[in-house]
Structures are given as C-alpha cells and as structure tokens.
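For this view, one protein chain was removed and the others were kept in their places.
When the chains are written out, they are named A, B and C in that same order, and each has its own residue count from 1.
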Amino acid sequence: MTADDLPGRATLRVAMIGHGFMGAAHSVGWRQAPAVFDLPADVEMTVVVGRNADAVAEAAAHWGWAESATDWREVVARDDIDIVDIVTPGDSHAEIAIAALEAGKHVLCEKPLANTVAEAEAMADAAGRARGRGQRAVVGFTYRRVPAVTFMRDLIAQGAIGTVQQVRAAYRQDWLVDPQMPLAWRLQKERAGSGALGDIGAHIIDMTQFVTGQSVAAVSGTVDTIVKERPLLGSGSGLAGTAAEGYGEVTVDDVAVFTGRLESGALASFEATRFATGRKNGLTIEVSGDQGALAFELEDLNTLQFYDRTAPGDRQGFTKILVTEGAHPYVSAWWPAGHMLGYEHGFVHQAKDLVEGIIAGTDPHPTFADGLGVQRVLAAVEESSANDSIWVRLDARATR
Amino acid sequence: MTADDLPGRATLRVAMIGHGFMGAAHSVGWRQAPAVFDLPADVEMTVVVGRNADAVAEAAAHWGWAESATDWREVVARDDIDIVDIVTPGDSHAEIAIAALEAGKHVLCEKPLANTVAEAEAMADAAGRARGRGQRAVVGFTYRRVPAVTFMRDLIAQGAIGTVQQVRAAYRQDWLVDPQMPLAWRLQKERAGSGALGDIGAHIIDMTQFVTGQSVAAVSGTVDTIVKERPLLGSGSGLAGTAAEGYGEVTVDDVAVFTGRLESGALASFEATRFATGRKNGLTIEVSGDQGALAFELEDLNTLQFYDRTAPGDRQGFTKILVTEGAHPYVSAWWPAGHMLGYEHGFVHQAKDLVEGIIAGTDPHPTFADGLGVQRVLAAVEESSANDSIWVRLDARATR
Amino acid sequence: MTADDLPGRATLRVAMIGHGFMGAAHSVGWRQAPAVFDLPADVEMTVVVGRNADAVAEAAAHWGWAESATDWREVVARDDIDIVDIVTPGDSHAEIAIAALEAGKHVLCEKPLANTVAEAEAMADAAGRARGRGQRAVVGFTYRRVPAVTFMRDLIAQGAIGTVQQVRAAYRQDWLVDPQMPLAWRLQKERAGSGALGDIGAHIIDMTQFVTGQSVAAVSGTVDTIVKERPLLGSGSGLAGTAAEGYGEVTVDDVAVFTGRLESGALASFEATRFATGRKNGLTIEVSGDQGALAFELEDLNTLQFYDRTAPGDRQGFTKILVTEGAHPYVSAWWPAGHMLGYEHGFVHQAKDLVEGIIAGTDPHPTFADGLGVQRVLAAVEESSANDSIWVRLDARATR
Partner (left out) sequence: MTADDLPGRATLRVAMIGHGFMGAAHSVGWRQAPAVFDLPADVEMTVVVGRNADAVAEAAAHWGWAESATDWREVVARDDIDIVDIVTPGDSHAEIAIAALEAGKHVLCEKPLANTVAEAEAMADAAGRARGRGQRAVVGFTYRRVPAVTFMRDLIAQGAIGTVQQVRAAYRQDWLVDPQMPLAWRLQKERAGSGALGDIGAHIIDMTQFVTGQSVAAVSGTVDTIVKERPLLGSGSGLAGTAAEGYGEVTVDDVAVFTGRLESGALASFEATRFATGRKNGLTIEVSGDQGALAFELEDLNTLQFYDRTAPGDRQGFTKILVTEGAHPYVSAWWPAGHMLGYEHGFVHQAKDLVEGIIAGTDPHPTFADGLGVQRVLAAVEESSANDSIWVRLDARATR
C-alpha cells in the first residue's frame, strides 16, 4: 500500500481477526498510520478473517485488506503474517491470542483482554513467554492514545499536580435507556463477559492506572441491571437487529458504581453506566493533586483542563488547553494548531506505537499484564458487589 | 423596617442566634425579602444574639438588627419574638431549637439539623408537637431555593424526565488541600459533628431527596481523612486564624464517597470532598430518567440543563435553560430575563417562604422531619464506612 | 436603618428620582451597601420621587425609603438631601442632574448620561463646576463594578496581556424578536434617545474604554430597525403593556454594528442588538494583547477568561478564573470562594464607591466627562450610519 521497500526496511504484514465495528476502526489505524507518521517499517493489510465468507470478502474489499479468509487458525499459522490483530468478542480472545503468540506473531488484542481472570492469566503467561522471543503483545485501550490523555499522563509524571490525592472517573452512555433495545451479544454474559463494567468500566480503570501510574489496590462496589428483560433478536447480531417475538434475560450489568483505593491510599470513585440519559460517550476523569488538578472529557477530546495551584492566587482557574499543538503527543504528524482530531485517531496512534515497538524491540503499553490487572479489578468489583459491597483487596504483585 | 402597619397586617419579629458567616447570609435574607417580594406580613429584624457583647453589637449595627443580646435563653423567652433563626455551630442546634419551639416560636435552623441522630430526633419530636400549636420549623437547606433547583424539582414532578433511573451527585471543594490550613472548629468532631459528609454531603443528600421526591433507602460508603493533623489555632475561631505552635488531630472526615438506593431502587452515587483541587463550591447533580435528564451545577447557578428524550432524534441534546424568566420559580420578583442571581438569593427566598408559611398556616419545606431524614442517612454512611462499606438500610418509616 | 451615629461620622441622605426597574436595582444598592461593606459614612434612604403619588408611596414602602414625593424640584432643593440618584428615562436626565448639581448635591445618574451630546455637554459642564465645590457626579455604568470586569481592567493595567491589539465586544438580547412586543417608551426616540445603540451599545463602548484605558477615537458603523412598526400600548408604560388597536412606528434602532479605532490604532468591533434570538443579556467582550487575552461574558458574570501567552507553550489555554476570591475586587466583603454574585451586586458596589468618594473627596469613575465621551461615540456611530458608514473621527480632547 505504501512505498517501495527500501533496502533493509522491514514490512509488517497484518492479519485482522473479526470485522465488526471495531474492525472498521482498526482498519483505519492500519491504513492511516503509514501515511501520517514516518514509520520505521512498511505495513501491509494482508488479510481479514470472518466466519461468513461473503461478508468478510466485502469487508476486505471495502476496508482495503488484500485478502479475506474464514479460518483464523490457518491464518494465524501463515508464515507471511507478522501481526495478529484481534477484534472479536471477548469470549474468543484467549484462544486466538494464545495461538497467535505461540505461532510467533505479535498480537494486538481488543479490550477487555478476556472475559475471565483465568483466561487473562493464561494470555499474560503466553505473552510473557513470547516476550522472551521478541514478540510484542498489546491490549487495545486506545483512549490512552488520545493526545490529551497521553499529555495528562505526562503532566502527572512531571509533577505538575503534585501528589495525587483523589480521582473521580465515570463513563456514562445512554443506549440502553430504551427498553426496546434488543438483547444483543453485548448483553449476554457468555459472549460479553460483563456489561457496562467490563465494556466501559474497564476503560476508566485502565485510564486511571495509566495517568496516575498507580494500580487500584482495593475496591468496594455495586453492579446492577436496571432493565432485566429485552426483546430477542430474530437472528444475526449487532445492536440494530429486529426484535423478534419474545423477550430474553439480560445477563450482564448495565450500571456499576464502585470506589477504589490506589496503591498510595488515594480514593478513586468510578461509575460506568448505560443509563445516563443524554450522555452518549461520556467518559470523564479528574485527578486532584496537592499542587493542581487535571480533568478530561472524551466528548471534548481535543482539550485538557489543567488547574495549577502554584499560580498566583487571583489568577488560578482551570486552563482549557487545546491539545493540538505540535509539542503535544502525536500531534505534530497531523494538522496545525486548532485543528481537531477525532475518535479513530487513537487507532492510528496504536498502530504506530505497535510498529515502532516491534522494530525497536520495546513493549508498547498497555501490555497483557496491564490488561490482566484491569481484569482483576473488574473481577474484584463483581466479588464486592456479590458480598454486600465489602472491600476486596487486590494482590499488589499480581496486578502489576 | 418597611411599610406602616396596615390594619390586620401582622408583623413578624425575628431573633437570630449566632452571627458568623451564616449570620451575614441570613441577615441579607431578612433584609431583602420584604423589599423584593410582596410578603403577607411585615418583618422586623429585632435582635441578634452572640456570646461576645461587643462583637454582637457591631454585627447588629452593621447588618441592621435593632438590638443585640448575649443570652439566647432570655431572647427565646421574650414575648415580642415570633421567629427564632439559629445559625450557630451544629452542637447547639438541638438545645436552642427545642427551647424556642417550647417557647412557642417558629424556628429556622441552619443545616445540618444536628450533630447526632438522637438530637435530630428530639428536635423533630419537638417540631411535631409545636406543629399542633401552629408553629413552623424549617431547616436551612437553602440550595433548594435556587430557582434552577426548585424548577428541577418541578420538572421531575411534572414527569418531564419520566421515571428516575439514576442519580449522580457530588459536592466538591478544595479548601483543605493546603496542609497548613489550621484546625478550625469545622474540623473538630465535637463542634461540627462531621466533616465533608455532614457539611456538604448533607446538601447533596437533601437535594437528591428534594428533586426526586424520594428518600434514600440504603447506603454503602467510605469516609476518609486525607490530612490527619493540622496546625492549631492560637486562639479565637474561624478559618483564617493564625497557626500557633503545635499540631492537632483532625477528628472529622474530609472526603466521603457513597452509593445510595432510592425508595424506587434507583442507584445514586454521591461524593463529598474538600480535596478536589480547583473546585471551590462544586455542587453538581444529574438525574437520569427514562424520558430525559436534568443536570445542575451550583457554580453556574442560574442555569439548568434539560435533556428531552422525546424530542426528534436529530435535535436531542442538553438544553441550557437560563432560569431567569418570569415564569421560573422566585424570579418574577427580581430582574428581567438574563440578569443573574447569586448565592444569597436563596436566603431571601427562604425568609419569604417561611413568612408565607407562617401566615398561611402551612409547612414550608424542608421540615425538621426532612432534616432528621438527612441526619439518618449521614449516620448510615458512617456506619457503613465503619463496617467495611456494607449496605446499611434505613427504616423507610423513620426517614420520612 | 444602620448604626447609631458615631461622633464625627457623617450621614449621607439619598433622594432617588424615578422608581421603575432601575429604581429597584438602585434601592438594593443603597440598602445593602452599608450592611455589607464598612462604609465611612452612614446612608439614609430618605426619599423617592415619582409622578404618581400612590405608586411612589407604594415603592417607598416596599423598597424601604423613609418618604415619597412627587415634585423632584422640591426634593432636589431640600437641605437635608446629600445625594440625588437619577433613574428616570434619558430625556429628563439633564434637567434633573444640572438642577441637583447647582443645588450642591452629589449626583448619581443612570446611563446613558443623556439623550443628546448637547445635553451631555451641559451636564459635564455642570459637573465640572460642581467638582470645584467638592461635589461628585457619577454615571451608572454599573457593569464596571462586576468584580470580573474590574479585575479585567486591573490585569490589563498591570500588563498581563501586553499591548492591546484588538477588541471584540457585543451586547445581544432578544426581547424584540417577537413582533407583537408593544411600542414601549424605550422604542420611541423622543423618550429613549436611541435604541439598542444607546441602551446597550453604550455599555460595551464604556466597558471597552474602561478596561483598555483608551478612548474610541473613530467609528464606522450601521444602525438599523428590523421591525419598523409595533402595537401601540393602550395606556401606561412599561414593556408589559397590553397592545391596543393600531400600530405605531418604532423610531429607534434595534441593531447597531460598528467598528472603532482606539487611540492606539487598535481595531475594536461592536455589535448591539435586540434581535439575537436566545441571547437574553449577552454582553461579551474580548481584549487581545500581544502577551495574552481576556474575555468576559455577562451571563457568566463570576468568571473571567485569561490567556497567558507567556506560559509554557504546551500549557497555554484560556484559564477560567472564578472571580470569587477574597483577593478579587469587592469580593472580600461578600461570601467565601465559589459563592456567586449576581446582577444587583454592581449597584451595591456603586453605592459603596460613591459614598467612599464623597467622604474621601475623590472622583469615583465613570465621571460625567466619561459619560459624555460615550455619548459622543454614540452620536458618531449615528453620523457614520447616516453617511454611508464612512469613518467619523472623535476629537481626542473632547472625548476624555
């Protein structure tokens, strides 16, 4: 797709397993990264895999993959594949990722890493072994790669807000408010693992750990299912299916409210819900330190709010930094100051970081161990909720 | 202070006990209400009471009270006093309020109603008996009387957002971030009763119950003290004192994070903190229903955000209603549309509502029973926190 | 109403001429100032004057004036009056103000100073003569006294934004969008002088000159009347009158768009309109300098936006300063940080500043000369509009 091979310049060939909504986003990442950034290798969108041959062929043609295939095992075994990119539902992550790692591939796996802690542990183990062979394994928490979020992490690491004393995070959507929204796979525990907690709660746990550089050490919380039965989908999958006769049980949570303790003892409040009427993709996080504070909202993703408590008293306030300057993370490859980035740019940055990590032999974050850490927090929240919301402690060694 | 007495027109004489910061605010209420609203009675700012004769005399002169006094018991017993307005710290509320009620006075008592549930119960009992004699007793949760908050309650009661499914409330300040902030009375359990929980957490509990029309039926939560020792005040009181030699223990919480269940089963998340760097008076509340949502921020107190899920799909969004129209609660007595109200207007509205209630023989909200209900929720949060955050249920009959 | 007279402590007795909407606001100013600030003199709300004896008596009783009267000439001549506060429509300002000044009174006159430049000149002359006798004369541009606006002026004067290079100011309302809004006095040239230009355009001219410390030296602009006929008022006055049979001509502008040159040559854009649908009291001003910028919105009146171009490049942005700290102008007398002020606080500050100026023998801004300067700019805009929008230069000596 890109330049002629330079002498000594590597080409990385990608196989993407799955082609739902996340497949579209990952395809943008692979398509745009080489044309926007100066990558240290060429990238080839080699093959996309799906169960339905016609559907996956159409996806390949539309998104620019050279081939399509229906058997992921065959593809994962191919010698000409360097990177396996997994965008299937969570129940198949472990099997595919472990097979790919054992076949010597670098792996990018959508979040959450798995549906259970046991699966995630097996994946992290496989990644650990593969690491010894020079393979990289990354989890797709792409919101880390929104420039404002990366910059937030950088500012905290530089001490711009001093010692972190509190975190307030939420991810609020509203697509389940309609009781006629059908029973899609995301609402079935056996496919999705969990509901709001695992899907969007995972993002705010990961983001909290990422920007503060601290693990969540203990949690107390409550998960709940507000609408307990929904119309069955006649067939097919996806959110937009037609409701058939009959209703089925929603087996995942649709709201989770929990409190965490970071390693340092700081309290962090979390809320993940699909019932926040009017909030479409309302991820918000605010980190309060003894020298300042930082706040981010995903629906305003090009800005970061920074409060500097060391400024003169009558000039303090939250500064709305437009994170579109060349000095900000990832931005110099894009547009001039004041020109907005959007949702899919995180996927472009993810592809870039993985390619760079592979060539440099370094691990892009978040590793499978990081993904396992998030999984353990999710499991601890469920355990707390099932036990009258008592505090559940995480083994510090295990979560890092 | 105002008009000549009309035939048959009553005059209500007020005694205010205490003269700290809240005394200034209550004085504005009594001074402004008769000049802004058409009250059904005249109001006389008769006497203000304090321990220090000179200080209270100065306060009387400055704020426009006709007299000052030092013995609240004498004042409460005076025949020429109709209303006793209590703005002292919480540890004296019960004694003064009960004495005033037994002396036949109407009572306005600052929030929180008391420092303990037992005190609050005694006060509610006294108020119940006094009610039979035609006396009114009101708790000073003045934020209910911000026009946008009253309007929020009205819209929910009218069904504008349908059935309430979730609440998200927080009250975040930052005045304790500075570790050199001295150990004022608000940080001592024996004077203040509790810390962030009782002082500002009480507001969001009350506001949630007020706007939804539902009680909090159970809670699970955590309270914490981030900075555990602070400089002693050399003498006197107040936040601005000089730090003397030595440090003392902070005996109240400075952050509280808790989850509640409303009567209907809806989840409500609460956070009260004095460590939210950069947030000065950051009370926020959002109520999500199956037909819409409403959101309010105290730092933007003239606006209310309304999401109408019944609007055409491509035109939905949060509408920023400027609550300054004549049709909005309390507003027609003030200024034209677009002219802002501020903090002290709630105190003017409180004085108005109490005067109208007294003349009409009806109870202005929130009653002492409402105040007791809040107190019980506060106690339940502390109980939960002391017991590994397990859920603590409130007796439904008791809380209303 | 206030303290017992201290030995040597003056009492200033106020007569207010007029009792419309602005009379209510000025009454708050006189009532609140002595109770909020530590004034160097006592204030007595002595008498309010109106044409209708019953109406003005009712206003006096309601607002707390000791007496009412119907003949302003008699009142202005009274020995026991120290301050004459003029809140009548603009066509009577000159006559009353000059009479009051010649009778030895201090004068506070609502804006705009007059309906014509000739009247304003006569008033400024009278004020100049009175100044020699120790009298003060102030124009009621109260928005100068919103803490955020005063602070904006201070920051510019301190060099916080460097050299001013551009100004963008607007005042947008929408109360004339309804074509059935009747033909009130504010829409008649003989009473109101001008329309949007004189009523609200005057504010943004004054504010620009105030915060930059520079005069407008030349203007080019256009005034227009969008709805040219409106229902006649049956009788009485005020905006809320009933439309009678028949329509009358609107003889003032309802929109004005103009460009100014400040003394330094910097361009300033202005827009004043009553047809900005949805904007209720939308005064906005932004001043851009070579080191930073400041922006203010009246509908968000407790905040000031400050951009500091000297901050590190990746941390620049508009800082939302909550102008509610004790260090901010006027604020320490009010509430703690984060507690909002509203519209009428400007009138309290105005009363305070006038009382302090009288006792100290110094001129509170804006003087009648400042008011005359605004009047000349208004006239120049009308002249430009009548001459195909050519630039009209103001005599620099005359405008200051």
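Methods note: contacts are C-beta pairs under 8 Å (C-beta built on N, C-alpha and C of every residue); 3 or more make two chains touch, one makes a residue touch a chain.
Note that the structure is a prediction, hence the values are computed from the model and not measured.
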| item | value |
| --- | --- |
| Candidate in contact with the missing chain, chosen from C:45, C:76 or C:293 | C:293 |
| Of C:53, C:360 or C:390, the residue in touch with the unshown chain | C:390 |
| Omitted-chain contact residue, chosen from C:14, C:96 or C:170 | C:170 |
| Selected from A:32, A:92, A:116 or A:225 as touching the chain missing from the view | A:32 |
| For chain A, residues in touch with the removed chain | 1-4, 21, 25, 27-28, 31-32, 34-35, 38, 61-64, 173, 175, 279-282, 298-302, 322, 324, 334-345 |
| Where the unshown chain meets chain B, residue by residue | 151, 303, 306, 308, 313-322, 325, 327-328 |
| Absent chain, residues of chain C that touch it | 161, 165-166, 168, 170, 172, 174, 177, 179, 220-222, 224, 226, 255, 257, 259, 267, 269, 271, 273, 275-279, 286, 288-293, 307, 309, 316-318, 388-391 |
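Operating definition for what follows: only the chains that are shown with their structure count from here on.
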| item | value |
| --- | --- |
| Chain B-chain C separation of Cα centroids, rounded to whole Å | 35 |
| Centre-of-Cα separation between chain C and chain A, whole angstrom | 55 |
| Distance from the mean Cα position of chain B to that of chain A, given in whole angstrom | 42 |
| Per-residue multi-chain contacts in chain C, two or more chains | 322 |
